[in-house]
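Here the complex is missing one protein chain, while the rest keep their positions.
This part shows chain A:
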Amino acid sequence: MTTIRPFTCEDMLYFNNVNLDPLTETYGLGFYTQYLAHWPEYFQVAESPSGEIMGYIMGKAEGHGENWHGHVTALTVSPDYRRLGLAATLMNLLEEVSEKKKAYFVDLFVRVSNKVAINMYKNLGYIVYRTVLEYYSGDPDEDAYDMRKACSRDVNKKSVIPLSHPVRPEDVD
């Protein structure tokens, strides 16, 4: 039981219970406000009845021609509100927005080690489109899967034919 509403600046003061999870990155303030100013419809929060932030999604629309697509920049759910289907609800929302914007597909990056998330995306219809080598910096650097799901505009599902070889981060547009 959830309230879905647009993310607002003030939510940044109260998203600690979500963002203190080590795999959730806290970006510089300008990063969030830039998304809010540019793609507000892609930045939504799931709130509990008592007003706690349970999770949020931030994304954007980008690309040209048949590469025009929705992108999931961050999707996170507080450890206390997992396994309730919240991530699926938020992903649905982002896909709907992408459909409205007539995108060809939706894509996202995920750490290859994050088995729980990869499985969830697969269950939502995403496929591993390609591997991006050493996309996440760290010690050691970690590869990412670039996962995709086609939108209805991509009638022939051209956007989700997996690449056979991995790519370097600098080759990702």
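What we mean here is this: contacts are C-beta pairs under 8 Å (C-beta built on N, C-alpha and C of every residue); 3 or more make two chains touch, one makes a residue touch a chain; residues count from 1.
As a working rule, contacts and distances are computed from a predicted model.
Between the listed names "OLC1v1011684C3", "OLC1v1014527C1", "Translin" or "N-terminal acetyltransferase B complex subunit MDM20 homolog", the UniProt record for the complex's undisplayed chain reads "N-terminal acetyltransferase B complex subunit MDM20 homolog". Taking the complete complex into account, residues 1-5, 8-10, 12-14, 16-17, 19-23, 26-30, 32-34, 36-41, 47-50, 52, 54, 79-84, 100, 113-114, 116-117 of chain A touch the chain not shown.
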